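Missing here is one protein chain; the remaining ones are kept as they sit in the complex.
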Amino acid sequence: MDLAVKTQDLSRIYKIRGGKKEEAKELVALDHVSVEIKRGELFGLLGPNGAGKTTLIKILTTLLSPTSGVATVGGIDVAKEPHNVRPIINMVSGGESSGYGLLTVRENLWMFAQFYGIPTKVANERIKELLGIVGLGDRDNTKSSDLSTGLRQKMNIVRGFLTDPEVLFLDEPTLGLDVGASRDVRHFVRGWVDENKGDKTLLLTTHYMVEADELCDRVAIINQGRVLACDTPSRLKRNLQRDAIFKLEVSPLNGAGTGSFEKLAGVRQVTHQAQDGQSILEFILEEEDVLGRVVNTMTNQDIHIFNLEKREATLEDVFVDLVGKSMKEVEGDSDS
Amino acid sequence: MDAQITIPQSRQDNTFQRLVRTFRVSAWLGWQIEANWADPLVFAIYALIKPLASAAIIVVMYGIITQGDFGQPIFAYIFIGNAFYIYVGQVMSGVSWAVIDDREHYRMLKYVYIAPIHIPTYLLGRGVAKFVFASISVFVTLLAGVLFLQIPLDLLQVDWLLFIVSLAIGVNMLALMGLMLGSIVLLLVNHSFGMGEAVAGALYLFSGAIFPLEVLPEWIRWVGFIMPVTYWLELIRRALLPDIAAGFPTLASLSNGQLLGIMLGLTVFFAVAAFLTFNYCDREARERGYIDRTTNY
Partner (left out) sequence: MTLTAKVTKHSGLRLFLMTVFGRAYPRMVGMLRERSWMLWEIILPILGVSAYVFIYRAIGAPEIYIGFVVMGGAMTAFWLNVLWSMSSQLYWEKEMGNLSLYIMAPNSMMGILLGMAVGGLFFAGQRALVITIVGSWIFGVSYEVVSYWQLFAVFMLTMVALYGLGMMTSSLFLLLSREAWHLANLAQEPIYLASGFYFPVKNLTFWVAAGASIIPLTMGMDAMRQLVFPDGSSLGFLSVDIEIAILVGLSVLFVVGAKLMLDYMERLAIREGRLTESKR
């Protein structure tokens, strides 16, 4: 099999320095991660903030060495031969600006093209065409400091594609973009992979479920540095299809919590979210019949049901099934 | 969610309280950024090595030409002017550098801007730490002058009241000049190495700090007479070394009271000019969207 990216038992431990007298603490960012990405694949890494996605990208882009394990890009070991990896890769990080505010969009992009050895004439043609594709065609002579966050991110994305990498890493590329711009970016990314017919590989990290679902050929779900599952979005969801997933809008639980539901036989997972003075409960049940017991419990607790719907499994459900919490809850836990 | 956020009474302060709060917080912030006293290297660099090296350049220049005749009044004149000129560079750059540092390094200027504080007061507060550093530098420089270079400073002869009043007015005046510069910096790109110091270096020429204004060509001398720093340094010399000051004729016809009056008048003028400049530059910077830009290249 022709692999664009391969990691084997890849781990990365950060030493976090405390105050002057405190000893360094260890933070496991990646924990024996093994993934294989085929050439021509659009591969997604899905996980909450702090799951280890950016660490993995940094290792693969030669910016960080692993603590243990092996990672290759295009068959080349990223730790041992970073100089041979660099000509075939590029990276775009969401929410970051790059280049110099005093330069125009075209000049900033030209400068980066120089760093990759692309002749000026070729670079200028590509810059013009790529800017047109992302809707920045009329802004090529605008100073990048005068661009809005969204437009600057589009420039950043053009920088990634400009150098014609064999493997492109997009780290949260739609972070901070509005709905329309995010859609444009997703459309463009998919088009790039499809049109190059198995030649170009793209690794995308995101914590937006829809993005991963819509875009990726395969998705790895990552949490606390470990890959919990890796498959096509449809197959990941299909494993849950035999379960019944219900969404209920009910009167506020008011601190009662979801403990009483979790104890019920046949209830696999429950998540709870307060919204607009109501509680939104999502249940993954082993079979539909279990719903009766859930409703009875609610009636006993004087909880009113305003709305009840059965729905198809999403990647969010897959995540909840694997981790036991929603991605928001995981991020909330790590914030607190 | 029907949450209602209540602002504590202490936060609903009047204008004066707001100014005091702004000044206190920004002075604290400047202190945290600049004055890491726990680090002996930082202390040594800013309070000792830089000012002493600066003074030593002039001492060496003087020593080479006069074969080390440091007993002459002109040397004391130069030395005292140079020592107190440390305040000019430090206080001015302390205030103006805050704009670049907050905008481009910490990228906090935009948040400072949207907070309910008084921005000019915030910038002035950021100069406090530099003032403290400068005071130590001036003291150390004077001490070196007295101990090793025959500077005839006699503590019993010093007119302390004149010294303290002059110093207080002078430092405020310098901070206002720094505010004016900081305001202009709002519209400028990052010329990293201390713009405040560049301006101070240029004003060095006109303020009679290191030579009497008579040395300057006549057609340019007037610049010195409209600069408050000139009067301030004269007052400092009169307070510390009355005999030396009397030997130089530049401002001899003016009494201490007249000098204080002129300096006060020019300080008020600079205060008005600083706030007008700030208002203009602030409006322009927001108009052009410069508050949150980064310009390093």
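A and B label the chains in the order they appear, each numbered from 1.
Here is the rule we go by: a residue touches a chain if its C-beta (ideal position, glycine included) is under 8 Å from a C-beta of that chain, and two chains touch if they have at least 3 such contacts.
Computed from a predicted structure; not experimentally measured.
From the options A:L64, A:I157 or A:V267, the residue with contact to the unseen chain in the full assembly is A:L64.
Check B:V42, B:I136, B:L149 or B:V165 against the missing chain and you find that the one touching it is B:V42. Screening A:L42, A:L130, A:V270 or A:L285 for touch with the missing chain picks out A:L130.
For subunit B, the residues touching the absent chain in the complete assembly are 41-42, 45-46, 49-51, 53-54, 56-58, 60-66, 74, 78, 105-107, 188-189, 191-193, 195, 198-199, 201-206, 209-212, 215-216, 294-297. Take subunit A: the residues that touch the chain left off the picture are 12, 14-15, 55, 58, 61-65, 82-83, 86-87, 89-91, 93, 96-100, 102-103, 107, 110-119, 122, 125-126, 129-130, 133, 161, 163-164, 191-192, 195-196.
Everything that follows uses one rule, which is that only the chains that are shown with their structure count from here on.
Between the Cα centres of subunit A and subunit B there is a gap of 51 Å. Interface residues of subunit A facing subunit B in the complex, by the touch rule stated above, are 97, 100-103, 145-146, 274, 276-277. Listed in rising order, the residues of subunit B touching subunit A in the complex are 1-2, 189, 289, 293-297.
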